[in-house]
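Removed: one protein chain of the complex. Kept in place: all other protein chains.
The letters A and B name the chains in turn, as written, and every chain counts its residues from 1.
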Amino acid sequence: MTMLQVQNLYKEFDGIKAVDDLSFTIEENSIVALVGPNGSGKTTVFNIISGFLGADKGIVVLDGKDISSMSPFKIARQGIGRTFQNIRLFPQILVLDNVMLGLKYKTGDRFSSALFQSKRMKKEEVENTRKAEDLLKFAGLSEKRDALAENLSHGQRKLLELARILALEPKIFLLDEPIAGLFPETKRTMFGLIRKLKESGKTILFIEHDLHSVMDIAEKIIVLDHGKKIAEGAPEEIIKNKEVLKAYLGKESL
Amino acid sequence: MQMIQQLMLNGIIAGIIYGLVALGFTIIYRTAKFFHFAHGVVYAAGAYLTYTLFIFLELNPLISFFLSIVFAALLGVAIDRFVYFPLRKRKTSNLVFLLASFGVFIFLQNLLQLIFGAQIMTLRTGSVKEGHHFLGAVITDTQILIIISSLVLFFLCWLFIQKTKFGKAIRAVSDDPIGARVVGINSEKVIMIAFAIGSALAGAAGILISLETNIEPTMGMNAILKGIIASIIGGIGSIPGALFGGLFIGLAENLGIWKIQAGWKDAIAFVILILFLLLRPSGIMGVKTEKEKI
Partner (left out) sequence: MEYLIHILIISGIYIILTLSLNLIVGYTGLAALGHIAFACVGAYTSSLLALNFGISPWIGLISGAILASILGAVVAYPSLRLRGDYLALATFGLGVIVYSIAKNWVGLTRGPMGLPGIPSFSIFGYQISNVWSYLILVLVFVVITFIAIRNITSSPFGRILKGIREDEIASQAMGKNVNHHKIIVFVVGAFFAGIAGSLYAHYISFIDPSSFTIMESITVLLMVVFGGMGSLKGSFVGASALIILPELLRFLGMPNSVAAPLRQIIYGLLLVILMIWRPQGLMGKYKFK
């Protein structure tokens, strides 16, 4: 079943085609890597899918619903959970609260609940605190529960970002460079968590500029260059693809 | 019928002074990248020092003007060194710079009031001369002097920015701070030059307007508010935009009071500002302001 579908996306900035007639589908419960040299438009695609940027042409369909013109917060509620290339945590807030901010409340986070300190709010808060602690455990960050997010190491921040969007219970995870800047050990941890997510039925699309590192984990690879899709397929096919090699010439050897 | 020409003339004079303030402000913004609100009190300080030297100490007028402008430049650089430089090292947001600038403004404006008192003073000496009739309005020698001096300053500034090495450096730091550093331009030095020039212009503007109107401690507030509005309307970072924005506000204010009471001047200016901020923040001629990168 198709979870995410992107059709004929087109976006231009100051005359440069950032995304050029891009179409692809992501099947449910798959791990797909969006790969390409720096500047090939990968983050732009994410920004369009998650609603932070409007496409000039084309549509985005999530689980059968057209989300092309929705605002970012509505798209998040529809089921897109994305991380950011430059990591966007809430720095001067506790690690636990960072995760709590991803969790849903039925009425507990309303203004009226707050002003009158309703019993419902207090009950939901207790439940959500427990859920947040479980998520921190999954990400291996339990002991950092009461630290300020800005005091975490780079690797811990990446893990916290993942835990936070897990809280959203999204239909699809959009991870922007989840292993960038990580030590090999933390890279393995991150990929391990992604595999666990797949095992529990989740769908993951992630961006990575290094083709080599996604070979073992991606089931399908989509390659972008200058905003265009130049290849799509299983990892074994992609390595042999001449166009892909040309795009990467002078960069990583495969 | 004559009313409208006179109002237009008043508008042009006010506008050209606002334009000078906007010019200095915008040059500083281009390099330092924040709203230097205290620019307004440098304007006032220039006027007050000239008064002290020229009226009080009875020095030669040209020497008084010159010393005051140099003092204004030094004051601007001092503010940058003592207040903004420590903030730049910490990589703070534009808002913090603006609030610190408010603090400097309040501090210095009230210092001026403490020293000179709230009394109104003037640079005008001698009797009031009859003005010349020109296109239905009356224009005095002083007003002609103000207009010509301001236009000369605008032109000199434009030459400096466009034709000199320093001017090129300012443009480089303004358009691409990282690239500028890569080619070896010392951005701190460039910022210092920008503050010196911008503040000198503010001082000059304060002196020029004081030839025509009274000097009072709160004169800086009105000037900087109109200067900021003029910069934003004309396009923050644009030199011709500063002149255009200044004239726009000056004329709007003065023609506006033809139909509306004079007390509404400030409100009119701010309504225009808010409309521009919401609808066209890059102004008429300005560079598109950077949007946050996602």
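Here, contacts are C-beta pairs under 8 Å (C-beta built on N, C-alpha and C of every residue); 3 or more make two chains touch, one makes a residue touch a chain.
None of these values were measured; they are calculated from a predicted model.
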Residue of A:I16, A:A114 or A:A234 touching the missing chain in the full complex: A:A114
Touching the absent chain when the full complex is considered, from A:E12, A:D97 or A:E232: A:D97
Absent-chain contact - pick from A:D63, A:E125 or A:E232: A:E125
For chain B, the residues touching the chain missing from this view: 34-35, 83, 86-87, 92-100, 102-111, 113-114, 117-118, 225, 228, 232, 261, 263-264, 266-267, 270-271, 273-274, 277-278, 281, 292, 294
Touch list for chain A against the chain that is not drawn: 50, 52, 71-73, 76-77, 81-82, 84, 88-93, 97, 100-102, 104-105, 108-111, 113-117, 121, 124-125, 128, 164-165, 168
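The criterion applied here is as follows: only the chains that are shown with their structure count from here on.
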Distance between chain centroids, defined by C-alpha means - chain A, chain B (Å): 48
For the chain A and chain B complex, residues of the former touching the latter: 43, 47, 52-53, 84, 86
Touching residues on chain B, where the partner in the complex is chain A: 293-294
